[in-house]
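A protein chain is absent from this complex, but the other protein chains hold their places.
Coming up: subunit A.
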Amino acid sequence: MNTSTTAGQPPVPPSPRRHLLALGALTSAAAMVLSGCASESGDGTSASTTITELDYYTDEQGSAAWHEALSTCENQTGVTVERQEVPPDQMLQQVLQQVGSNSLPDLIFIDNPQLQQVAETGALTPLSDYTIDTEGYYDSITEAGTYEGQLYGLAPGVNGLALFYNKTYFQEAGIEPPTTWEELSSAAAELTTGDRYGLAFSAIDGEEGTWQFLPFFWSNGAQLDELDSPEAVEALGYVTGLVEEGSVSSSVLEWNQNDVADQFVAGHTAMMVNGSWNLARLQEEQELDYGVVPIPVPEAGDEPVVALGGEVGAIPATDPESQEAAAQVLDCLLSPDVLMDWSSSHAYVPAREELAQTMAEDNEQMAPFVEEVATARSRTSELGSSYPDTSSALIKAVQSALVGDQSPAEALATAQESVAGES
């Protein structure tokens, strides 16, 4: 206003302009605060036929497959779904933050061992509140979605770990894919050459590493409530031996499962322990001739016990209308047709037993995964929401033994002590 008149005159009387400035600073600060509040309260009043959904399918194939499943269900239910994606390792933090600020999306798809953590907060609603068909699922899947007797989450598809092997290398060496630990270590040793390792897996710190070790741990009869049992020590001793013999690179300590798949695709490893979702990616590698067999077991005749993987859909307590709309979408995602299409394109095992059998018959590479799901174990079934503590202690013990800091027995004893000390 008066700036134009005063601008040209050098001796400006200081105070009035500074008042204005100070006032301006104050009002703009206030405006910022107000607008911040306004935009937040705006979210809750959005149209009831639009829901928000959060998942961590951020890889190329997974994201595309999920997008397609969601659009199918948008068409079927008439509910518009606004999708949000976060990287897998930030999922739980994001959800917990949203729990704290009461801003959870209407539908979340979360890694199944984390469901208990979120359900424990009380922010989720049991699925029995809605008309969702919960029949025909594998027991381990409903178990994973259950917290304190109530079903909070269901997965459209699940996954597990199996052994991928490079057929070319196996033919060159004239050996068959291994089925027992003994065969696995001799095959790994035989296939290790100057620029190639026999086997690769992920022993990275965190849940991903635990999940990769559990098939060895559980298949040998060890239990999560006794980390230092002889069976557990034997399992860790076996895995440590593979690294000590040089059949497995000590880089496994820093490889996540994608890195492991990269090594396999590049031909730097003859075998890898990895999940079914990699099939979607490996199909694009024309050059690579590979096969899949179940995880080798300690002795011939043992059953492989892998950890059950996959994401469960859950409905947070928001408002009745959105919850109902979210339930419709979830029910649609779980319906046989959508579930089957999505499972095929993302290379997941359908969570409904019957459909899984159909898939196993049609798809030779999925068959080992389907077979394993029957005996797969949910990670939270033994320990419930205290699983993360144990998981964290276990992978630290695995790392400690793999780098040779401690013997497997010492490392597991330390882990058991730290878990017992905390509870």
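Note that in this section a residue touches a chain if its C-beta (ideal position, glycine included) is under 8 Å from a C-beta of that chain, and two chains touch if they have at least 3 such contacts; residues count from 1.
Keep in mind that, in the parts below, contacts and distances are computed from a predicted model.
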Inset, instruction - Could you check which of "NADH-quinone oxidoreductase subunit N", "Sugar ABC transporter permease", "Tryptophan synthase beta chain" or "Glycine cleavage system H protein" matches the UniProt name for the chain that's left out? - result: "Sugar ABC transporter permease"
Inset, instruction - Would you mind spotting which of A:54, A:69, A:123 or A:144 touches the chain that isn't drawn? - result: A:123
Legend entry - Contact partner of the left-out chain, one of A:83, A:281 or A:396: A:396
Inset, instruction - Among A:52, A:202, A:249 or A:416, choose the residue that contacts the chain missing from this document, as touch is defined above. - result: A:249
Inset, instruction - Quickly run down the residues of subunit A that touch the omitted chain. - result: 11, 14-15, 18-19, 22-23, 25-26, 29, 92-93, 96-97, 99-100, 117-118, 120-123, 204-206, 249-251, 253-254, 268, 385, 388-389, 392, 396, 399-400, 402-403, 405, 414, 418, 422
